[in-house]
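This part shows chain A:
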Amino acid sequence: MMGIFDILLVGTLLWIAFGSLNENKLFKSVVMFIIFGLFMAIAWIRLGSPDVALAEAAIGAGATGALMLDAVGHLRSRATPYPTGHESRESDDG
Partner candidate 1 sequence: MGDRRRFPALLPLLASGGVLAFVGRAVLALPPTASGLAVEMRDGAKASGIKNVVTAVLLDFRGYDTLLEIAVLMLATVAVLSLREDPAALSRRIAGRAGPVLGALTRTLAPLMILVAGHLVWVGSSEPGGAFQGGAVLGAAGILMVLSGYAQPAWAGRRMVRWVLTVGLLAFIGVALYPMLGGGSLLQYPDESRKNLILFIEILLTLSIGASILSLFLASASATAGGERP
Partner candidate 2 sequence: MNVLAQSPGLLVAVPLAGAAISFVAGRRRAPHVAITTALVVLTLAVALAVHVLDGGPFRYQVGGWGAPLGIDLVADGAAALFLVLTAIVGLVVTLYATAYFRTDDETAYGHGLFWTLWLFMWTSLNALFLTGDVFNVYVCLELVGISAVTLVTIGGGAEALRAGARYLFASMLGAMTYLLGVALLYAATGQLDMDVLRTTLVADTTAATGLALMIAALVLKTALVPAHFWLPAAHGSAPSPVSAVLSSLVVKGSYFVILRLMLDVMPAGYLPGVDIVLGVLGSAAIVWGSVQALLQTRIKQLVAYSTVAQIGYLFLVFPLARHGADVLTLALTGVLVHALSHGLAKGSLFLGAGSLMTRFGHDRIADMAGAARSAPALTFGVALAGVTMMGLPPSGGFGAKWLLVSAALASGEWWWAVVLVIGGLLAAAYMFRLLSVLLVDAPTELHASKGDIRTEWLPLALALGAVLLVLAIPLVSDLAAASNVLIHAGVTP
Partner candidate 3 sequence: MTAWLPMLVPAIAGIATFALGKSRGRARNVVNLAAAAISIALVARLVVHAYNGTVISSTIPMLPGLGLGMSADLLGLLFATVATVLWGVTLVYAIGYMDHATDRARFFGFFALCIAAANGVALADDPLSLFIFYEILSLTTYPLVVHTGTPEALAAGRKYLFYALGGGAALLVGVAWLAVIAGQTPFTPGGALAAVSDRTAELRVIFALLVAGFGVKAALMPLHGWLPGAMVAPAPVSSLLHAVAVVKAGVFGIIRLVNELYGPELATSLGVATPLAILAAVSIIIASVIALRQDDFKRRLAYSTIAQLSYITLGTALCSPLAAAGALAHLAHHAVMKITMFFTAGSVYETLHVKKVSQMPGLARRMPLTMASFAVAAFALAGIPPLVGFASKWMLGVGSAQSGSVWALIVYVSSGALALGYMVPILTSALREGDHTPARGAESDPRMLWPIVTVGVLTVVLGLTAGLPGSPVHWAMTAIAPSFGGWTP
């Protein structure tokens, strides 16, 4: 059973990695990358390395994702200026 799990996991990892690079949509690549980190954490569990898994989870779900998304936001911010129509509707949450 776990053989299937392993192959599924590794296959998914490769799929994500390929999908992330074989893509011109930057945001998609980044989301793929974030997901990739989380899958890696699962892979570490399977490889009997909980310390690594924990580190990968903490960093992958936390800092890396935030940094990447911030970078995407930055690169988007000047390439295509935001429409200004939303400002009046904007709530302080979003």
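A quick word on the picks: all candidates are chains of the complex that A comes from, given by their letters.
The rule is simple: contacts are C-beta pairs under 8 Å (C-beta built on N, C-alpha and C of every residue); 3 or more make two chains touch, one makes a residue touch a chain; residues count from 1.
All values reported here derive from a predicted model rather than from experimental measurement.
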My understanding is that every option belongs to the complex but just one is in contact with chain A. Which one, out of 1, 2 or 3?
1
Across the complex, what residues on chain A touch candidate 1?
49-51, 53-55, 58-59, 61-63, 66-67, 70-71, 73-74, 76-78, 82, 90-94
